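Rest of the complex left out; these chains stay put.
Going by the order they are written in, the chains are A, B, C and D; count residues from 1 in each one.
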Amino acid sequence: MAAAAPDEHKPARRWHIAVFLAPAVLVYTAIMIIPLFSTLVQSLFGPEGGQRVFVGLRNFQTLFGDPRWAASFWNALWNNTWFFIIHMLVQNPVGVLLAAILSNPSLRLRGFYRTAIFVPTILSFVIVGFVWKLILSPLWGVAPNMLDAIGLKHLFAPWLGQEGAALTTLALVSVWQFVGIPMMLIYAALLSIPDEVIEAAEIDGVTGAKQFFKIQLPLILPTIGIISILTFVGNFNAFDLIYVSQGAQAGPNGATDILGTLLYRTFFGFQLQQGDPNMGAAIATMMFLIILVGVSIYLFGIQSRMRRYQF
Amino acid sequence: MTAARSSLARSVAAHAILIAYTLIALFPVFVIVVNAFKARRDIFNTPLALPTPESFSLVGFETVTSQGNFLLYFQNSLIVTVVALACVLLFGAMAAFALSEYRFRGNTLMGLYLALGIMIPIRLGTVAILQIMVASGLVNTLTALILVYTAQGLPLAIFILSEFMRSVSDDLKNAGRVDGLSEYRIFFTLVLPLVRPALATVAVFTMIPIWNDLWFPLILAPAESTKTVTLGAQMFIGQFVTNWNAVLAALTLAIVPVLVLYLIFSRQLIRGITSGAVK
Amino acid sequence: MTALELSGIKKTFGSTDVLHGIDLTVEEGEFVIFVGPSGCGKSTLLRIIAGLEDASEGTVRIAGETVNATPPAKRGIAMVFQSYALYPHLTVKGNMSLAMKQEGAAKAEIEERVGTASRMLGLEPLLERRPAELSGGQRQRVAIGRAVVRKPKLFLFDEPLSNLDAALRVNTRLEIARLHRELAATMVYVTHDQVEAMTLADKIVVMNAGRIEQVGSPMELYNRPANTFVAGFIGSPQMNFLDAAALGDTTAKTIGIRPEHIAVSAEVGDLACEVTHIEQLGADTNLYLRNETVGPFTARLFGEHYFAPDSRVHVSFDRTKQHRFDTEGQAIR
Amino acid sequence: QQTTLVIESWRNDDLTIWQQTLIPAFEAQHPDIKLQFQPTAPTEYNAALNAKLEAGSAGDIITCRPFDASLALFEDGALADLTDLEGMGNFSDVAKSAWSTDDGAQTFCVPMASVIHGFIYNADAFAELGLEEPTTTDEFFAVLDAIKEDGTYIPLAIGAVDQWEAASMGYHNIGPAYWHGEDGRLALIAGDAKFTDEEWVEPLRVLARWGEYAGDGYQAQTYPDSQNLFTLGRAAIFPAGSWEISLFEEQADFALGAFPPPIPAAGDTCYISDHTDIGIGLNAASTNAEAGRTFLNWVASSEFAELYSNALPGFFALSNGAVTLENPVANEFVSWRENCESTIRPTYQILSRGTPNLENDNWLHASNVLSGAETPEQAAEAIQAGLDSWYTPGMYE
C-alpha cells in the first residue's frame, strides 16, 4: 500500500520515456494508424465521372440523408447496441462471478475449470459458427432433443431464423465464446490483492459474497472499467461471428446486421454488390467516432478519476 | 487458504456453479471433437453420439494430412504467433510503463492515440498495408504478418498493461530508484515480473486473434510456403460444399497449439506475487 | 474456564519446521504475551489461533471447543496484523467499522465505538483518510482501532505498538490494559518491547525456534529464568553470562548476573576492570566493562554517571541476585 | 525459360481437379509454363482479390465473377483486354456477354462454365411412393402433397437462413417460366417490366407456398443443412443448381433424378436458368502476359471444355464445340437446353450496379417470402422500390 498517485519527478531530461514509447509508437503508427487514416480519409472522397474526387461531407449526407442508408445504419447501430447490452448484462457479470469463484485459493480443480471455461475463447469463429448452427439447427436434433429430455421441447424454436430471436441468440453465442476474457482479466486482478487484506476480512467476518462485494470488487474496479470499455470496443467492432453464421447480409431480414457487417458489405462489397470504399469509409468513420467518444469518456472522465490501490 | 476457511456449503455451491458453466462451455467443444472423428452422415444423423466402430472415421484427418502441407502451416502459424506475441508484449509493456509511470505532457493524449487502433477494424487498412508490404518486398513473408499482428496487438496490450502497472507499489519502484537502478532496470527487473499475471492475460488475448486470423494471411502471405493453419483449413470451405470433416479435423488440430500456449501462459497466473513487499 | 488451549501444534512450511509442538493453556481473561527472537514462530502461532493458517498437527481449542475447522470469522476473535493489512479502499473510519457493520450493529453504536477507539488512538482528525495517506504509526493505530472496536472475547495482537512513539505507546498500552480489564477479554499479544511485556502480561510465553522455553509471570521470568535463553532474553541490557570457573564456582557451568545487579565503584570492589564503552541513556548509564579473567560484561547504573573510557573501575556482584546454569544451560536451583 | 502462372480463384472446391487433371494436362503441353492454382474461400474472394490487385500483389490469372464485378475490374484496368485472344472465337456472344463491356465491344474473360437450375430428386423415394416427375406447377405441388401425406420424407429441402437459396434455387429457378426468360429479363432492364408485374410476382407466390413443404424450422435451415437433408435421404426434392451433381452423386446412396422447373400450365414454353457463372481472365499487371494468353487459349479450347465439364459434372463448358458428358444427371440437365429456352439470372446484368443492390435485395426478399415474413406483394414492392431508387432505364447506354 502506498500513495495513490504516481510520483512526480522532474529530472532535466527524461529520454527514457521516449525510449519506452518509441518501438510501440513506431510500429503502430506505420502499420496501423497511417493505413487506417488513409482509409478513413476516403470518406471525404467519391467517384465523379470515373475519378475519385474530394466531395466533402457528401458521403455522410448520403449515409444519414438517404432513407435506405439511414435505415440500414440506424438498424445496425441499434442492433449493435443491443448486442453490447447483452454482453454487459450477461458476459461481464458471468465472467466476474466465475473469476470470483475461481480466485478462491482452496478451490480444487481450479486450473481445470479455468481452462475449460476459456476453451471456447480459443476456438476460431468458423468452428463456433459451425457448431452452434449444428446445435441450434431444428434439423439435426441437438438442441430439440436436449430440451425434449428435460421436457421443454415446446420452448425450442429455430432461433437463428427468427427476426426476433436471432440477434439475441448470436449475442449469447458470443457471450459463450468470450466470457473467458473478462474472467481472465478479473482473475488476474484478483490475484494481485494481498492475501493479508483478505485474511483481515476473514477475521472481520466479511466472507463469501460480502467479501467479494465489499473488499475485492472495490479494489478491482479499474479492471471492471477496462472490461466494460473493451466489451464496448469489441462489440462495436464485432463482425466475424455474425458473418460466419448469418452471412454478410446478416439475416434474417437484417435482424442481425451490426455495424461491422454493414461496413464489410459496403466497404468490400458482397456478391454482386461492388465494394464502395468511400461510403464504407464513411461508415467506418462513424463507427470510429462512436467508439472514440466512448473511449474518451472512459479515459478522460472515468479512468482519470478512478481510485487505484497499490500493492 | 486453510481448512478452517473453506466451508463445505460454499465449496459445494462453487463447484456446482463451475460444473454447470463448464458443461455449457465444453458441450459445444465436445460436439466438435466427437464429430471430428465421425463420417459425414453420422455427424448430421447423430450429432451427439460418440464415434462407434461403424461411424468412426478419420476421413477428415486423412484429407487434412493428404492435402496441403499442414505441418508447414502449423510451423508458420507458430512462428508468426510467437514472434508477434513477443513483440507485442515487449513493446506494449514498455509503452504501458511509460504511460502509467511518468507524468508528462500529453500523457493521456498519448494513451488515447495508442488506443485508436482498437477502434477501427485493421482490415480497413488492408490496401495501404499491402502497399507498404509490396513496396518493402515483404509480401509472402512471415515478417509481414508479424509486423501487422504486432501493430494490431499493441493497443489492447498497452491498454490493459498500463492499468495493471498502476497498481505496482510506488514504494517498490522508489526502493529501486534509491538503490540506483535506472528506469530501464526498474522496468525489466521490478515491474515486469510483478505484472506477470497481466502479461499472461494479455499474451492469451493477443495470441488468439493472431492464431485464428484468416484475412491477413490471405492477403499478405497466401503463398504455399507461408500459409498459416487457419488459411490452410479454408481450402476445405468451398463455394457450395464445405468439407466439414476436414474443416473440423484441421481446426480441431489447430486448437492444440493454442491450448498448449494458453496452458503455458496460465501458469503465470500466480497468486500473491506482491505479498511480502510492503507493510 | 480455559479461553484457549493449544495442544501439540506443529507447523511446517514446505521443508521448514517452524513450530515443533506447542502446548499452552490460556485462562479466560488472561493477558498472555509471546516473546521470542525474530523468526521464532510467534506470528505463525497467532495465525494458527486465528485460523488463517492450518496447523500441520495439533488442535486449537477456543472456549473449550475444537476450532480446527471453524472459519476465522466464527472464532470470535479480533486481530492486529504485524503488517497491518488495512483495507486500502476504505477510510480509517470504514476500516474500523466494517466488522461491526458486518455483524449488523446499530449505526449509533458503531459511531460510538469508532469514536471511542479513535479518540483513544488519536485518530480523530484522520477518520476520513485512506491508508495510503497515513504515516506508518497512524496505520498501525488504525489496525489496533479496527481490532478494539469489535470487543470480542479473544484478541490477537501482533506487535501492535512497534511503530508508535514512546508517549503514544505508553498511552495505548494503558488503554489496552483497561480494555482487557473492562471486557474481561482474553488477550494474546506479541511484542519485542520488554516494558510492554513486563507491564502488561499476566503470563509471558518465551518462545525460541518454534518451541516454548518457559511460561511464567513477568517477575518469575526475570527472577527465576529456567535457562540461559530465557535469562538472556528477558531484561535489557542482557544478563551477563560469565564462566563459573573463572569466578571460582565449580558447581555450575555458567554464572548469570544482570547488569543492574552489578555495583560499580572507582575504588573498591571484588573485581577490577576496564571501561571499554559507556552509554548515557539519561535515566541510566550502561557501562561496558572488561576483566582479564571473566571477559567482557555490562553493568547498568541508575542515573547519570561519567567514566572515562579505558579508565579502571571496581565492581561487586550482588551474590543474591546471581543465577547459576549447568552445561545444558538449565538453571540450577 | 520457366514462367509460373498463379491462378486466383474462389473455387476451393476445384483444387483437386486442377492439381490432378487440369494442370498436368496443360503442363504436359507447355513444359515451360508452370501453373499454380491458388484458391481463396469464396466469401473472401472479391475483397481479397480487389485488395491484391490494388496493391499489385495479385496472381497472373484471375478467375472472373460474371458481369459487374469483373467489368469493374476491367474498367479499373486490372483485367487485360482479351477481345483479340484467338480462343475467344470459340464462344457465342451470349456466352461472352457476362464478361464483355455493355456494348459488347470488348471481352476481358474467357467464359468457362455455366450452371443450370432445376430440381434433383430422390428417385428411390419417388419409386417407393409411386411418384412421377412433375411438369407443371400443379403437378409439382401434387407431388409435394403426396410426399407430405406419406410423411417419410420432407418434401422439399430448402432453407431461408442463407437467403441466396431462396433467391437462386427458388425464385430464379422457377421464375423464368413466368417472366418468359430473356424477354422478361431484358424488359426489366429496359424498364418495360417491373417486379410488381404479375409475371414477376407470381413466382414469388409459388415460392411462398414452398414453406409448408420444407423441413421443421426451415427458417433457420442453412444451405449445407439442405444439402445434407437431401443426401442423407431425409428430403425428397432438392431445388438445385447443376453444380450439386457431383457432390450428390458422391454422397447420396440412392438413385438421383432431375426435372426442369415446372411450367405454370400445361402447354406453356419451358424456360431454364442457364447462368454463365465462371470466366477466367488475365491480370493486366501480370509480367507473364504472354504465358497467360497461352494458358487462356488453352482454357478456350475444346480440350479444356471436355476435361473440365467431365471433371466437374454440372459446370457446363460454354465453348461452341460439342462436349460429351459422361454423367447421366449432368446430361439430363444439359438436355433441357434442347427443349427449353435458356436465360440468365435477371439481376446480374446492369441492374445490380447501384445501391441498394438488386441481387442482395432479391435474396433478402425471396427469403422473407419463403419464411413467411413478407407477402409476395410486399416483397415485390420492396424490390422494385429499391431498384427505382437509383435505376433509370437507359442510364448505362
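Going forward, a contact is a pair of C-beta atoms (placed from the backbone, for glycine too) under 8 Å apart; a residue touches a chain by one contact, two chains touch by 3 or more.
Owing to the predicted nature of the structure, the values given are computational and were not obtained by experimental measurement.
Expressed with the labels used for the displayed chains, the entire complex holds A x1, B x1, C x2, D x1.
As a convention for this text, only the chains that are shown with their structure count from here on.
Think of each touching pair as a link: the shortest run of links from chain C to chain D has 2 of them. When each chain is reduced to the average of its Cα atoms, D sits farthest from chain C.
Here the spacing of chain A and chain B, counted between their Cα centres, is 15 Å.
Between the Cα centres of chain B and chain C there is a gap of 54 Å. Our note on geometry: chain A versus chain D, Cα centroid distance of 38 Å, whole angstroms.
Multi-chain contact residues of chain B, defined as those touching 2 or more other chains: 2, 5, 44-45, 126-127, 237, 244.
For chain C, the set of residues touching two or more other chains reads 51-52, 71-72, 83. Of all possible chain pairings, those that touch are A-B, A-C, A-D, B-C, B-D. Those residues of chain C lying in contact with chain A across their complex are 50-52, 71-74, 77-79, 81, 83, 85-90, 98-99, 102-103, 130-133, 146, 150. The part of chain C that touches chain B in the complex is made up of residues 51-54, 67-72, 82-84, 136.
Touching chain A in their complex are the following residues of chain D: 43, 46-47, 50, 67-69, 72, 159-164, 215-222, 225, 228-229, 347-348, 352-353, 355-360, 363-364, 367-368, 371, 373, 386, 389.
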